[in-house]
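The structure under discussion is supplied below as structure tokens; questions concerning it will follow.
Heads up, one of the protein chains got dropped from this complex, but the rest are sitting where they should.
Just so it is clear, A and B label the chains in written order, and each chain counts residues from 1 on its own.
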Amino acid sequence: MEVTASPDVARETWDLQLTGIKKAFGPVVALAGADLNIRYGEVHALLGENGAGKSTLLKVLTGVTRPDSGHIRLEGQELHFRHVADTMRAGIGTVFQELSLIPDLSVAANLFFLHEDLSRLGTISQRNLQRRAEELFEHLGLEGIPVDVPAGTLPIAQQQLVEIAKVLGRHPRILLLDEATSSLPLEDTEWLFRTVRSLTAEGTAVVFISHRMQEVMELADRISVLRNGVTVAAGPRATFTEDSLVEHMLGQRLLAQFPEQLAPPTDKVVLRVKDLRVGRALHDVNLEVREGEILGIAGLQGQGQMSLLLSLYGWAHAHGTIEVDGHPVRLHSPRDGLRHGIALVPEDRRTEGLLLDQSVRENLTLPLLTQLRNMVGFLPMSRERAAAWDVVDRLHVRTASIEQEVGTLSGGNQQKVLLGKMLATKVRVLLLADITRGVDVGAKADFYKLIQRLAAEGKAIIFYSTDSLELVSFCHRVAVMYDHTVFAVLSGSELTEENLIRAYMGGRSQPNKE
Amino acid sequence: MATSSMKSTLRGLPPGLPRIDATTALPYVVLVLLVITTMALQGRVSLDAFSNLPDTTLPLILVGLGETIVILSRGIDLSVGGIMSLSTALVATHVTTNKSIVLGLILVAAVGALAGALNGLLIVITGIQPFIVTLATWSITGGVALQVLPTEGGTVAPNLVSGLSGSVGPASKSLIIIVTLIAIWLYLRRTRFGVSLYATGSSEKAAVLNGLRASRVTVIVYACSGLASALAGIYFAVLTSSGSPTAGNPYILDSIAAVVIGGTSLAGGRGGFVPTVVGGFILAAIGTVVFYANMSSYWSTLGTGLILLITVMLYGIVGLVQSRRRSGG
Partner (left out) sequence: MDEAAIKTRRPRFVLQERPWLNRQRAIALSYVVALILYVVTGIYSPGFLSLNHLRILAVSASILGIVAAGQTLVILTGGIDLSVSSVLTASAIVTTLHSSSDQDLWHVLPLVFLMAAGVGLINGVAVSALHLPAIIVTLGTAGVLQGALLVSTSGGQTGAALPPAALTYLADGDVGPIPTSLLCWILLTWLVSTLLSRMPFGRKVYAIGNGPIVARMTGVNIVFTLSVVYVFSALCAAFAGLLLAGDLGTTYLSMGDTYLFTSISAVLIGGASILGGRGHYLGTVAGVIILTGIGGLLAILNQGPATLAIIYGVIILVTVGVATAAQRGVRR
């Protein structure tokens, strides 16, 4: 299908119009003439791969980034934003992907930050803030979030809800949601959708970025697709299908999202876990993972998934037995984990996985230093480069050179570097912590192929994911965590999305009706 | 979440969170222990030994006020030493007679505030780390102080000395000043500026996304520190009735020590001025204990270092325990 510019620009009037926005960060061009046309009372979805420019476009709209050229018109008037406060005054409210809660201030203080009621002396009353907070939560239909604790101590899902409530409390005329559902469990996502629909009924415009195709098709009235910094398609939702959207995003057809058939695992048990316990975070976990097996880990937020992965790697201290290839191992630190062939790809690549200011080469060779050094103890550059290029080639990392700063790569490529870094060591057990979250469709397909290949090589793979479809389509078995332990292990015909979701809440599987 | 369990921080109280835990009580416990030790060594239950504590600690507490504000914003100010020295030198060379004392003091205070604002502007405009900027301006202001007053000496206007020292009724003037400072702080803390201060230190990025003008906060914060250092310099001149061009240098690390012993986090966003006052008292009380234990005063330096290490390690351990207890899922 061919690339078409927005067909409806000239003929209709828009309440918020971005035209021809260009933005470059040094040599990296983020936006090369992007357009966005918003109407009050509509839900407008913005799609695109990582690196296509969606977040940059949103940052332009929120005043965080100033465009190099282009026009922003609100209700016909041309606007120039210099500070975030300018956009707020224009009626634009943004729920950012990286939350903008201030961790040490109370929830109530966060909700009304810089919008507090001041007494005659200019002071702020905490009681007043708390009362207003409770009223706001009640008005929005949010329950169970304490208002007087530091915002940073809330679980991520609740933080996201507070973030949304904060923005809604400012009564924006245009609401921007950047991946606002990524950390939300199912019932909160449904709450958000209800809230969005009532907002648009009242005349608010909602712009949202999401990678979840189902959300987009369910919620959006209008869709715009960005690719390589340009708007390649825009129109009412009815004019698109899921496949056509993916094609616009990638510029070509994506044949199959998930690999065809998973080869069955062998009988050899690589990893055996008995009576694993981590403080109050995890208890009574017993698992076996075989050669070539992809074991999914699923569950609602905070049920012990990360504690499990971290303890298997040696980051968190655990009681119980862990055996690799039949030998019990003591894991006191990630060094121990690596030594026994266990590698973890962490959840947050930017703060836990990669050194953004260092080059691709430096990142990739960090776990290999002991292997790469020569007899005298030096680190020959030729060996380093060879090792780095090896990973870049195998994983098809899109980078101009291995000396490029990792921070300048797109999210999907960063994730590849992270994965490649851990793979370079001799791995028997690979622990993957939600590695496809926030990764675009194209890179995801690459990852699935790669992981399938790794499984075929005989590695045992533990695949923690928050995407039920992915778990069902891609794993041999899925262990569902509930109440800080492994509640159920689903496989074969039992492994369906409905049964997964039931298990998340502690329910038993229903037999698959044929 | 994995990340929150990986960090451990010092504790303090931003406004609106009246929770007392082990770490907020710690400095008070240490202070009480030191007081009790002094009384035991003295042989009687009285606070006589601490009668001139407010006098001797007021300069430290003033510098500590400025430093607390800066540290709360996740910055640091090393130039307090130079600004304080400069202020002392200026007082000893230009506020020498009883004529226009008030004007002279206002000018000295203004110099301090301006120097501090300059710090803030440099940080905002050049983007250089506060540590480096204030290290450089410490050197520069210290050099200017030496130009103004090359050696110790100079005179301080007698009316100024009598005006700021001594007592009013049963309370020493310095104690009244300290109480006033605390009152001012308790007010400031509850204004929008106070909340912005804690917000900037807690997460400047998030605060900016919420519409905060971070540059304005930064300049004001460092101007406050400069002003406080200048006031400390004035009082130091009053205390010693003369000037010293290097008077402020010991106060740099001492003020940071007082802030840290009090429990304010160097990472910003948590803590306050009152714990710093307690920290300052602790530092002074160490000297008192040493005195009454009939040990040479050289033990104070040793004692200060030990108390600093021990309290900071205690904070660290408590932090680790608390974060381990909270980690889950």
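Throughout what follows, a contact is a pair of C-beta atoms (placed from the backbone, for glycine too) under 8 Å apart; a residue touches a chain by one contact, two chains touch by 3 or more.
Note that the structure is predicted; figures quoted are calculated from it, not measured.
When the whole complex is considered, the residue among B:Val144, B:Leu160 or B:Val278 that touches the unshown chain is B:Val144. Note that of A:Pro185, A:Pro367, A:Gly458 or A:Gly507, the residue touching the chain absent from this view is A:Pro367.
Touch with the chain omitted from the figure is made, among B:Gly43, B:Gly127 or B:Pro170, by B:Gly127. With the whole complex as reference, residues 3, 6-8, 76, 122, 126-129, 131-133, 135-140, 142-147, 150, 253, 256-257, 260, 266, 296, 298-306, 308-309, 312-313, 316-317, 319-320 of chain B touch the missing chain.
Residues 25-26, 250, 315, 333-335, 337-338, 344, 346, 351-359, 362, 365-367, 369-370, 372-373, 377-379, 389, 392-393, 396-403, 421, 442-443, 445-446, 449 are the ones on chain A that touch the missing chain.
One rule holds for everything that comes next: only the chains that are shown with their structure count from here on.
With centres defined as mean CA coordinates, chain B is found 43 Å away from chain A.
Only residues 62, 64, 83-85, 88, 94, 96, 98-106, 108-109, 113-114, 116, 118, 121-126, 129, 148-150, 152-153, 155-156, 279-282, 301-307, 310, 315-316, 346-348, 351-352, 484 of chain A touch chain B when the two sit together in their complex. The touching residues of chain B, when paired with chain A in their complex, are 1-6, 14-17, 187, 190-192, 195-196, 198-199, 201-203, 205-213, 269-270, 324-329.
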